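Yeah, one chain of the complex is gone here, protein chain that is, but the others are all in their spots.
Let's look at chain A:
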Amino acid sequence: MTVTFRTLAGASLVVALMGTASAQTTITVATVNNGDMIRMQRLTPEFNALHPDIKVNWVTLEENVLRQRVTTDIASRGGQYDVLTIGNYEVPIWAKQGWLMPLENLGADYDQADLLPQVAQGLTVDGKLHAVPFYAESSMLMYRTDLLEKAGLKMPENPDWDFIAEAAQKMTDKGAGIYGICLRGKAGWGENMAFLTSMNNSMGGRWFDMEWKPQFNAPEWKKTLDTYLNLMKEYGPPGASSNGFNENLALFQTGKCGMWIDATVAASFISDPKESQVADKVGFAPAPVRKGGSNHGNWLWSWNLAIPATTSKAEAAKTFVAWATSPAYTKLVAEKDGIANVPPGTRTSLYKNPDYLKVAPFAEMTLTAIESADTQKPSDLEVPYTGGQFVAIPEFQAIGTSVGQQFSAALAGKATADQALAAAQALTTREMTRAGYPKK
């Protein structure tokens, strides 16, 4: 009796094990090395506890390497990845190529309506979501409350560029190694051009008119570049033409910057006492506007999870994508690492959660910044494109980086503002003509 029972139990166990072994699906997730993604990777066992039949392989790469790698794979239908981490720049372009699977029916408890509309809008093509946001950011002004007070100034509710110049001048104390303002100077469409495109929006300018003619000869770009160069040359840190997000973050955290205008995600880094020497002296304000204007630049970036149309494991991939961007994931992070570490900027409910608002002093300003970012109508003037700190056309990566090199050179003193603008106008006109714009 016992023997029979044992044999039966043993046999059924073997069958059960065989069953799981053969039913297990392995998915490969490509992602970037940012804090929130590393956390997601670390929480994979929690996903496995819910879905033991899905094994997750991670490929983590530096952003630019990942972009090249994933683009090659998806354009040539290599099928190496089942889940991709891509930006809101890629999503509409790739969706139109038919490279991404539309994401519908993500589960009963997914609560799609809870996604911030500004963020979801940028991921929607033909009325369907083609990627789901993992975290999102806009831009804002971060400043040192102690230095501003010492300068005898008060931060207005909506600072304009004139105020920024005045504050930068008064906060600067080069002898003490304190620079009034730190801004991106490193060339790249996602580096200095993210900032300058957004600043130009706030100045009332645009990249292209409705005929797709480049606008670097317009007065708004001239004003943007002049203001930027003046701020940086007078009150910026030395060697600013090679400063990107990380370099400015390091400068701000070590107390070298009075003000810094950059991605909202920086707020959590500079207010973390473990990393930042100035954690208790930081204030936040909306990104500057032009005098009398109300356009804050419309910077909006989101890192999203998408499923390539080439995958043969769509169901497993969808299960994973839904898990990582669901309200349940937010809850899981809050339980494991504390609510301050929840991926920001994607869900309305997070900003209604009093626990979150209590631990994240920057939460309100982040939400305001994201909500005020209109990527569908980034400039006060009419434009034929979408995108806030970028132009959502495939050619923008190359053009944006080339223009960024001209402006970075101007910052380094190798060219004047006028020369840089003329060069930008010439090269953009050439590239756009070559690419066949205006397109029907």
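By definition in this document, contacts are C-beta pairs under 8 Å (C-beta built on N, C-alpha and C of every residue); 3 or more make two chains touch, one makes a residue touch a chain; residues count from 1.
Note that in this section contacts and distances are computed from a predicted model.
Engineer: From the names "Polynucleotide kinase-phosphatase", "3-hydroxybutyryl-CoA dehydrogenase", "SRPBCC family protein" or "Mannitol ABC transporter permease", which one matches the UniProt record for the unseen chain?
Structural biologist: This omitted chain is identified in its UniProt record as "Mannitol ABC transporter permease".
Engineer: Using the touch definition up top, pick the residue from A:Ala263, A:Ala373 or A:Ala392 that touches the left-out chain.
Structural biologist: A:Ala263
Engineer: Which listed residue (A:Thr25, A:Thr60 or A:Gln121) would be found touching the missing chain in the intact complex?
Structural biologist: A:Thr60
Engineer: For chain A, which residues touch the unseen chain?
Structural biologist: Against the missing chain, chain A presents residues 28, 30, 32-35, 38, 41-42, 57-65, 68-69, 72-73, 75-81, 177, 190-191, 244-246, 249-251, 253-254, 256, 263, 265, 269, 274-275, 277.
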